[in-house]
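Scroll down for the structure; my scribbles are underneath it.
Every protein chain but one is kept in place in this view of the complex.
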Amino acid sequence: MSQSVDDTYTESQVIMTAVKIIAPFTLTYGLFMTFHGGDAPGGGFQGGTVVGVTVLMLAFAFGIEPTRRWLRNSFLVGIITGGVVLFGAIGLAMIALGGNFLEFAMLKEVFHIKAKWGLEAIEIGGISLIVTGTIISLFFTMAAGFSPERPSGTGGRNERGESAGAEVSDDD
Amino acid sequence: MIESLFSHYTYVLVFVLLGIGIYMVIASKNLVKKLIGVNLFQTAIFLFFISMAYIDAEGASAPIVPKDGVPLEVMVASPLPQVIVLTAIVVGIALTAVGLALIIRIYAEYGTLREDTLREVRADE
Partner (left out) sequence: MSLFAYTLVAFILATAVATALFRDILSVIIVFGAYSLGMAILYTFLLAPDVAMTEAAIGAGVTTLLLLLTIARTTRPSTDRLSERIHVPAVVVVGAFVLLLCSVVLPEMYAVGGTETPVWSNLEVTQHYITETHHETGVKNAVTSVLAAYRGFDTFGEAVVVFAAGVSTLLVLKREVFA
């Protein structure tokens, strides 16, 4: 098994065309579900997974390494951590306004806006970001496989796939 | 007995799926297949929750509620078990990924995914 990430990828015209046609629709559907979670079936978890799966589909059709370069790791880490921080911050903000953790009724009392907006902020800004980011980064991590200890300061991100494959094959 | 099999059909399905999941964990030698068994077991539990939330009434619908409702007259499924399952599915995939990462790691270390071979290799060390 001395194959790197790109060795497992075979270019298929059928799959690439199909994904090109389907991807805009699944992305729109995922975003629709995220933003319309209040009044229709949908919400952060559901929409977030569909958006994440869209990226996975693109990676599967066009190669994982190019997709990984396009969607930088720092961006993914940013949206996951940002989601958790935003969720916590909104919860704590309600304490600052004089209520309990995540007590959205405070929005109505202090700012005279509907409690619904606090709920939507959690769904869109917190949950959907965390779920999307986690699914994509789990996929990329698994795709990169296991890389044993490397000397520090060597190798850029793009070389990891190859180095991982080579190291694994030594263990066989 | 036979009628209860039909009136409780999702629960029967849940129990059988629980059995198949445990069987895969016990009987499969391949670690990936064992993890699929765990996943199957997990979906059986999800189905158990969802069938408890289900109501088979006239005009019953998904939990989209009207503005003014009288208790026991709004015929929608119970939202609480559905929420619990919703979060459990997302946590479940994350944990499956951790398990698969461990499997990749085991393969890199021992070069096999078969449980019996793995035991021999570990005994030799």
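Residue numbering begins at 1 within each chain, and the chains themselves are lettered A and B in the order written.
Basically, contacts are C-beta pairs under 8 Å (C-beta built on N, C-alpha and C of every residue); 3 or more make two chains touch, one makes a residue touch a chain.
Since the model is a prediction, treat every value here as computed from it, not as a measurement.
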Partner chains on view for the chain not depicted: A, B
Residue ranges of chain B at the interface with the undisplayed chain: 4-5, 7-13, 15-20, 22-24, 26-28, 30, 32-33, 36-37, 39-40, 43, 46-47, 50-57, 60-72, 74-83, 85-87, 89-98, 100-105, 107, 112-114
Touch list for chain A against the chain that is not drawn: 1, 3, 8, 33, 37-46, 49-50, 52-53, 56, 60, 73, 76-77, 80-81, 83-84, 87-88, 91, 101-102, 104-105, 114-116, 119, 122-123, 126-127, 130-131, 133-135, 137-149, 160, 168
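The criterion applied here is as follows: only the chains that are shown with their structure count from here on.
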Cα-centroid distance, chain A relative to chain B, in whole angstrom: 23
Complex interface listing, chain A residues touching chain B: 39-41, 45-46, 49, 131, 134-135, 138, 141-142, 145-146, 148, 167-168, 171-172
Chain B - residues contacting chain A, complex: 62, 64, 86-87, 89-90, 93-94, 97, 100-101, 104-105, 107-109, 111
